[in-house]
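In this view, the complex is presented without one of its protein chains, the others remaining in place.
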Amino acid sequence: MDPACLLTHPMTRQDPARALAARYEQVRQQTRILAEPLSPEDCQIQSMPDCSPVKWHLAHTTWFFETFILSRFQPDRPAFHPQYRMLFNSYYNTIGARHPRPQRGLLSRPPLDDIWRYRNVIDEAMRRLFIRMAGTDPVFDQLVELGLNHEQQHQELILTDIKHALSLNPLQPPYMPHRDAAAGTSAPPGWVRYEGGRTRIGHQTSGFAFDNESPAHDVLLPPFYLADRLVTQGEYLEFIRDGGYRRPDLWLSLGWDRVCAEQWRAPLYWEGQKDDWQIYTLHGLRPLEPQAPVAHVSYFEADAYARWARVRLPREAEWEHAAQQMPSDHNLAANLLESGHLRPIAASAVPAGGNPAQLFGDAWEWTCSAYDAYPGYAPPAGAVGEYNGKFMCNQYVLRGGSCVTPASHIRPSYRNFFPPEARWQFSGIRLSRDV
Amino acid sequence: MDPACLLTHPMTRQDPARALAARYEQVRQQTRILAEPLSPEDCQIQSMPDCSPVKWHLAHTTWFFETFILSRFQPDRPAFHPQYRMLFNSYYNTIGARHPRPQRGLLSRPPLDDIWRYRNVIDEAMRRLFIRMAGTDPVFDQLVELGLNHEQQHQELILTDIKHALSLNPLQPPYMPHRDAAAGTSAPPGWVRYEGGRTRIGHQTSGFAFDNESPAHDVLLPPFYLADRLVTQGEYLEFIRDGGYRRPDLWLSLGWDRVCAEQWRAPLYWEGQKDDWQIYTLHGLRPLEPQAPVAHVSYFEADAYARWARVRLPREAEWEHAAQQMPSDHNLAANLLESGHLRPIAASAVPAGGNPAQLFGDAWEWTCSAYDAYPGYAPPAGAVGEYNGKFMCNQYVLRGGSCVTPASHIRPSYRNFFPPEARWQFSGIRLSRDV
Amino acid sequence: MDPACLLTHPMTRQDPARALAARYEQVRQQTRILAEPLSPEDCQIQSMPDCSPVKWHLAHTTWFFETFILSRFQPDRPAFHPQYRMLFNSYYNTIGARHPRPQRGLLSRPPLDDIWRYRNVIDEAMRRLFIRMAGTDPVFDQLVELGLNHEQQHQELILTDIKHALSLNPLQPPYMPHRDAAAGTSAPPGWVRYEGGRTRIGHQTSGFAFDNESPAHDVLLPPFYLADRLVTQGEYLEFIRDGGYRRPDLWLSLGWDRVCAEQWRAPLYWEGQKDDWQIYTLHGLRPLEPQAPVAHVSYFEADAYARWARVRLPREAEWEHAAQQMPSDHNLAANLLESGHLRPIAASAVPAGGNPAQLFGDAWEWTCSAYDAYPGYAPPAGAVGEYNGKFMCNQYVLRGGSCVTPASHIRPSYRNFFPPEARWQFSGIRLSRDV
Partner (left out) sequence: MDPACLLTHPMTRQDPARALAARYEQVRQQTRILAEPLSPEDCQIQSMPDCSPVKWHLAHTTWFFETFILSRFQPDRPAFHPQYRMLFNSYYNTIGARHPRPQRGLLSRPPLDDIWRYRNVIDEAMRRLFIRMAGTDPVFDQLVELGLNHEQQHQELILTDIKHALSLNPLQPPYMPHRDAAAGTSAPPGWVRYEGGRTRIGHQTSGFAFDNESPAHDVLLPPFYLADRLVTQGEYLEFIRDGGYRRPDLWLSLGWDRVCAEQWRAPLYWEGQKDDWQIYTLHGLRPLEPQAPVAHVSYFEADAYARWARVRLPREAEWEHAAQQMPSDHNLAANLLESGHLRPIAASAVPAGGNPAQLFGDAWEWTCSAYDAYPGYAPPAGAVGEYNGKFMCNQYVLRGGSCVTPASHIRPSYRNFFPPEARWQFSGIRLSRDV
């Protein structure tokens, strides 16, 4: 079965309860498809504390449904395994003890087979619960929706984490075979002008959104320009050739410390030097593609590149303001990145009518906005309240979505966030400048 | 000579050139006064990489005038010492090599006497330059003003750094003898309401301001409340007694990591336990004063305290908006903190007419705003451009000014900033809440 | 098939060439048997840099035969895989690049199946080589013997390393089911007296020995006593109860640093406190057995225990001198330790005729001798010369052999060695004292 056909799942317009149950099946199956190319040993490994083993992702997303939904609506149901509650808790202090994150890669037991069985058992219990709960309790619907969005986030992490792990293997094994990508562009970027003013950002629809996207609120924006596409590998190579990694004046102070300490001289996964670069991808080692977007850069690198180009990174409100004005058929990825193959192309890469293309789906776009609470924000009560708020410190917001982000998971108000030194996500650069 | 009499220096209304020269003398002499209670050995020590030896502060502030002013307006003048350019460069990559920050405490040579001689020689050269340049070049005036404000920042650091160093000495020596402080308050805090709306923040006067206070720009503020005084030691003690340092749900995730790793259980400089706390101050070890403001808390602690109190920290724009509405006679410190003695009391501690007191001069107040660039911000060209911009990452803004901040250095638009784990500054807590 | 039946393999008295080939089969099969209870995921994990994944042990021991024997005597033979030379090189700089040791646990590829195939292919090639080389070249015989002893060392490491890895799993899975052990003793230890004098130690037979056991040489020994059995868990518990882990006067300075830094309060794998201890074993979690030998103690702990008991640890020459005087039927393990079940009991645990029992096969015995070169020692030329000499620094010699040491691998002159903080080996304590 081709993994591509499942990442997008146009929501069937049936009755809401059946639609939710159907969506549950789709999302859960998609996770399974993503794990198919991997051996039990692949699913076991953890290459750094920020990453988790695929097996752990498979279990943790299941744990979420068992812990937050089954335990609540079916309190008499015995736990699948008495210790899974602790083993597969990610960071919920409210839930109790948890297994230390850096040691997730040591859990050879339970074996992968047990985790698949765990998934099946929980799925079966959820199916019965869907029937019983259908349309009776909005909290149930909301928690299921949260669990599915949570699992979609982990689908993306499965791919970013296994990419990082496999990249450290000297055999440089591909996650999946290569197929040709659509061509990119070598034309210089165009600048789309926005007049700013008072504008409303945040979650404003009836669809699902995480708590950190609310409350919607007004902001004042000065006029600004936004580039109509992402910075390409070829453009980034110019930055390298111009001594970008050797000039402290281009960097934030913490960024320069990092460049020196880790001896960065190119984005993560770039190997080689000068005019002979290769890039490790989910399809194995591939030659640099000058017209494809650059990815796997940290905030520090995105910021330094922008300073070198004498412009800047966009604020998150600017980005969202622009995204709100995109026609809906631009709302999908331009498939220029390595992993675009993971799903079909749904939108043209050519900017039309002065709008930026590629706002979604090639690479996450670093903004210069620190990740914080919107005015009036309050986390939900209980354990799910630990979802977002407690991470609002020393992280930057990324917008858009990458080639490994499930398409249905992407929306203009979505706020992704990572520390400024993170590079293992598919994170790229869109430029902005003042008028 | 009493140190107190120099920290405030009402600008004499003479002609501007003479006024600047007079201000130079005042600021430079104040630095000397601050170092007077200290031995050569006290001036030598460096207790952590974030701190610098007093001797280094004395030399570096002088280096600033020599490097950025004398070298520019008197290019033929030989350097005082060929290696001081490197030894006392703080972080200006543009200026060239620098001595590694963590090793500043190892520079037993040059001895303190040489540094005093260095100061005298540079002061003499500056005096001659004042006469020659009087009123001829606005750039000269601006650079002098920058140098003086820079030195005032280091006056504050001299006190915070020597406090930290002396506190680690088991003999717990005082920096200066104790005198009785004005009494504080045990009344619950009042809440002052602000209606918000579109308001202008940033540098809007003709006085000096750092680059990071510009450009002035409009922001939208929802209505909010601001507490009319700082959180007291007695109130903070309640937080401790209620298990504040043992409840992860009260903390940011990075904050909780820090609590565990460094075993925090009270603010920096608090010693003891339960109901028997003593606090190391510039006057030596002193009993806790329940009605005085709490200080030396990190952003993490300020944030956790606010969450415990079911309110929040103010945004920096809210704070500045409130400060703009203060009558001018409230513009000085309420002298409740240990070091209030360093300068005379210039304002009542009693909130009058629904305005918050103590906005300036007791303790720096953590805001929940990450330190970033105002829209349209551009750092100055050249080496002085390294002053602020490159530190705009993973830091939080503090507003107000503390008991060791020179009074003339305080203004509503001033933006101080430190990483969220920093505790060795006189940093306290003012609460805010949504309407 | 029972693993136990293969760990001892009385060398059949056939012609030497056939005997060597038969021994090759035995040793290689024994390794396979040890891996049988483990899943591919178990074989993948690496719990600390000192340990290696079982998969890596399986590959590395095979690499040894391919690299040092097949490549030499069959130079035209293509490598099994071009990158295995680098992937499975442990520490031989002469051989070229190697994969970083702490990252061995990340090699999910090649999968375990490939490694089994690798072993089969190399075994087949070795079989053909045995026929061709039979009795023609003593260097060939020596290298095979070295390779087999090398593999036996790794058989032991397979068990110590998987024990460490599984112990960190909160599920505490057993490596194999439990069977009852022979009872130990609660009698106080007896002291066997040796008169010392001029005695010869080191490799003095025609059998195999590692280079570090040569040259045999004379040493002078003062008279001494050696305990007739190992320190038991019950005796060690007395040390703990008497504050052994809280009294710095009992410890070497570096040992006390380690106790404080890692908060040791019992041997590795002991869980619980006071009078309720359990011990993680290869059979899972088991109650403490007061009469069984204590194991998994560091040199620091062995040394502190001896100081507490007002005696000392033996020198390695004393130990070897005593071992030379043991009747041969005492040459095998007393099977008191958890894993004694891995092989049949071959010797009585009862000391007979004033000789110490248990000199071999329960736990490695720390000596107080730093690991160094015997007078006149010279490492072999070439890559195999990197086997021992370069590790002669900051390690201590252990003698005897443990319950997971292959019986045929044990001999009086054998010198095992580990850093003084190592605890994951089956290392125990035999006491000694001056006359």
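Per-chain residue numbering starts at 1, and chain names A, B and C are given in the order in which the chains are listed.
Methods note: a residue touches a chain if its C-beta (ideal position, glycine included) is under 8 Å from a C-beta of that chain, and two chains touch if they have at least 3 such contacts.
Predicted, not measured: the structure shown is a model, and the values here were computed from it.
> What are the shown chains that the left-out chain touches?
B, C
> Please pick, from C:Pro248, C:Gly272 or C:Pro287, the residue that touches the omitted chain in the full complex.
In the full complex, the listed residue that touches the missing chain is C:Pro248.
> In the complete complex, the non-displayed chain touches which residues of chain C?
Within chain C, the residues touching the omitted chain are 91, 93-94, 198, 217-220, 222, 248-249, 251-256, 315, 368-370, 372-373, 375-376, 386, 390-394, 420, 434.
> For chain B, which residues touch the unseen chain?
39-45, 47, 55, 83, 86-87, 99, 103, 105-112, 165-166, 168-171, 173
We take it that only the chains that are shown with their structure count from here on.
> Moving step by step between touching chains, how few steps can get you from chain A to chain C?
1
> Could you work out how far the Cα centre of chain A sits from that of chain C, in whole Å?
That gives a centre separation of 47 Å.
> If you average the CA atoms of chain B and of chain C, how many Å lie between those two points?
Chain centres of chain B and chain C, defined by C-alpha means, are spaced 61 Å apart.
> Could you state the distance in Å from the CA-based centre of chain A to that of chain B?
Between these chains, centre-to-centre, one finds 39 Å.
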